[in-house]
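Every protein chain except one is present and positioned as in the full complex.
Take a look at chain A:
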Amino acid sequence: MKGPAGEEAGRGPLQPPPVFLERQSYRRRRLMDAARLLPLMGAALFAVPLLWPTDEAGTVRMSAAITYVFGVWAVLIAVSALFGRATRQGGDRQIAQEPER
């Protein structure tokens, strides 16, 4: 049995963090998720050249390979920089204090 007083006491500062976040924090969390996924995506994209044919029939020209690798590289850098900027606002404190979840 839990009276109104008991419920109030449970709402102290030591309560576990709320399950749901407001929209802004939620967006930032998801942005961090995306930033975490970025290296995995990068690894996958850099592994794509392994699928290119190397036999006589359908070879890939070196210039195309260079364009692909450096293109992916540039995109990764750009996206990473964007994430850095996007999570900077108000995110610094979180980086300093927030445990990893």
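Keep in mind that, in the parts below, contacts are C-beta pairs under 8 Å (C-beta built on N, C-alpha and C of every residue); 3 or more make two chains touch, one makes a residue touch a chain; residues count from 1.
Here is the rule we go by: contacts and distances are computed from a predicted model.
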Look at the options "Mono/diheme cytochrome c family protein", "Branched-chain amino acid ABC transporter permease", "histidine kinase" or "Ion-translocating oxidoreductase complex subunit C" and return the one that UniProt uses as the protein name of the missing chain.
"histidine kinase"
Hey, which chain A residues sit against the chain that's not shown?
1-6, 9-10, 12, 14-15, 32, 35-36, 38-40, 42-43, 46-47, 49-50, 52, 54, 59-66, 69-70, 73-74, 76-78, 80-81, 84, 87-88, 92, 95-96, 98-100
